[in-house]
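Of the protein chains in this complex, all but one are displayed in their positions.
So, chain A:
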Amino acid sequence: MMDGEVDGPGMEDSGPGRRRRVHGMLKLYYGLNEEGKADEKPESLDPCDINGPHFDPELFLNKLRRECSLGELMDQETCMVKQIRSLDSDMQTLVYENYNKFISATDTIRKMKNDFKKMEDEMDCLSANMAAITEFSASISGTLQDQHAQITKLSGVHTLLRKLQFLFELPARLNKCLELQAYAQAVRSHRRARCVLQQYSHLPSFKGIQDDCHAIMDKLAQELRQKFRDGGSSAKDLSECVELLLQLDEPAEELCDKFLSHARSRLELDLQGLEAEIRPYPSSSAVKDVSARRPSSAAAGSSADNSPKTSAIPSPTSNTDILEFIDRGCNEFVSSLCLVITSYQELFINHAQTGELATKNIPQMANGKLHAFVDDLAARYFSLVERRIQEEKGVADNSLLVRALDRFHRRLQAVAKLLPGSAVPNQGTEIVIRAATERVKQYLSALQSFYMDSLTDVRQALATPRLSVASASVSGGGALHGGSASSRDAPTSLPELLSSLSASILNQIKSVLASVHLFTAKDITFSNKPYFKGEFCSQGVRESLVVSFIKFVCQSSRQFCESAGDKGGSTPPALLLLLSRLCLDYETSTISYILTLTDEQFLVQHHSPVTPVTSLCAEAREAAQKLLNHYVKVQGLIISQMLRKSVETRDWVNTIEPRNVRAVMKRVVEDTTSIDVQVGLLYEEGVRKAHSSDSSKRTFSVYSSSRQQARYAASYTPSAPMDTNLLSNIHKLFSERIDIFSSVEFNKVSVMTGIIKISLKTFLECVRLRTFGRYGLQQIQVDCHYLQMYLWRFVSDENLVHFLLDEIVGSSAHRCLDPAPMEQSVIEVICERG
């Protein structure tokens, strides 16, 4: 390497190719094989490779001689000679180069030897100088030693003197501070001196100073306390005051108490003001209450009770609205409460935590006191608020209440932030919840009374045009065959009443829902409480408002059936019919509509089980059914009373030959027609069995019924116990039991069938209790034929009418002393004439 640098430029530089080759040969020469083994291996194995390490000249020669021609041998030989020559010259060059390098290296070494010699001399000289310097330095510090000690001592004395001077001056300084009311400085000074004075108090002079200081500090503390008690000063002053007192080793507990009682007196003033707003009369007692409570705080300082007598009697005039009230409560009470909490925490908790006072567990103690204090006052505040909320009875403007509650709740959040872990905000939320549920209850009762009122209206509307209903029905009865005309001019039509009733109820529900919805509005702070998100929506609004109302509607409808049952007529039948239709409408659509509306508006998430729509619908349907059944009963009763009276009051044995249909029967047909019209207004027609081609002309003989013929055959048949099973089976074949007071379906035909069944069955039973003469029987025949002519059209199955009328005629024939039935043609003539 080195030779490359040194000799490179001097010797041949005929190109990298050559150098490389030379290099390779040198390596070969020195046995170095830096090239990869892969190159080396194939060379090494071949003994004929002239460049390989295993080269065997004998083998090589033999090979040449064997393989090559003479010419080739000759060429090989020349080539070999040429190569040997060039190798020789390369060798020479290398030797030369290396020689030069050795020479230059020797020169360099020699030169270095000379330089080192010189350097050695200079180093010797340097060490000699350093020794001299050390010597001088030692002598100088030796001379300065004494003076330095003196100076240190002097400065110590000086400090001590200054301290002493401070001590001696301390009483005067403190006095001065006292005069200037620079309490803070005074306390600071005293604190500085206190330990020293304590330590040297056995020396009379120090003792004197200490006593003086104590006296002054006592005075100062006294003054501070005074100031603290006065309370007139600003919060900042107050806090400074407390801080100083704390530093003066004043017991923190006492200070807390004083501070709180002081704050209490001010907050109670606010509360009294609020209380006075609620109602005139409790305010006086409240004042008494407060002043009775006062002695505890009054004992602390006489100045505490300076206010109540003068300012606590406010004008008892106002009955401000709830928003104002809550506003006032928030602005006065809650904000001052927050202030008190803040300053208290600043003084006793945060501050004490930093200072050395923290060790005395003051924060915990102070915190406990604060909580008790806040809880106590908040409880009183809450009771006031609740009283005020309870006065809020009217349901007119819900938004005011909601806003008031919102504000109330919002302001309490401040307390929550200040005083984490306090129960106050939760209590506040509970109050809001109570108020909300209370409100929901009020809405429910308002809805209920609205419903009852509208029912009264409907009642009146039904009562007033009754005359015209009657007249219309008379005309309808007169023109039986043109009955459709009467339905059009039926006055204040039931459908209109029904639709207006259900519409007004629905509107009322909607408006109530809208009002209640305010409680869950997004911008209301308490709306995101879990209660208002879940339970209020599902239990409060859905269950106890909407569902309860629907249940109430059904309930009250059912009551109409029960109360009216004892003496019919207390509820007009038309109202029963109308309510029945209303309930049916509820069942089919209204209930699910209302509930869907509620669920959508309130996004009800049903955590707890709620009343399903189906059960409500079932209830409504049941109510509708009950009402309609009752309607049938009442109407049937009215008609049957007419029939009963007509049968009971007549002497059927001694009656004259029938010439006319009795007026009662005409009346019965008229009434039935008008009922038919009335029911037709609200209910659909319904299905009836196909009429026979000539229903009105059907004849029936005295013994028309095959059953009766068989049974009452006028001879003694052996009456003995028969095979009971066979007998009952035979009878069951014939008998088709008719349930007289059975449930009806929701259509006109079914209703009319029910009414007619009741009437005719009454007729039958009454007839069986009487005894008839010949003409009595004939009169019954005429009457029944007349009924037959007109009643079949109303019922679902005309055979029913036939059957019952057959029974009536048959029974009267049996109850007849002289059964001589009238000619059918005569009957027809009489009926058509009537």
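Everything that follows uses one rule, which is that a contact is a pair of C-beta atoms (placed from the backbone, for glycine too) under 8 Å apart; a residue touches a chain by one contact, two chains touch by 3 or more; residues count from 1.
Basically, contacts and distances are computed from a predicted model.
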Pick from "Phosphatidylinositol-glycan biosynthesis class F protein isoform X1", "Terpenoid cyclases/Protein prenyltransferase", "tryptophan synthase" or "EARP-interacting protein homolog" the UniProt protein name of the chain that isn't shown here. "EARP-interacting protein homolog"
Could you tell me which of A:R328, A:R387, A:R459 or A:R768 touches the chain that is not displayed? A:R768
Chain not shown: contacting residue from A:L637, A:L682 or A:L805: A:L637
In the full complex, which of A:L339, A:V653 or A:V826 touches the chain missing from this view? A:V653
Residue numbers in chain A that touch the chain omitted from display: 565-568, 637, 653-654, 711-712, 714-722, 724-725, 727-728, 731-732, 734-735, 737, 739-742, 761, 765, 768, 771, 773, 814-817
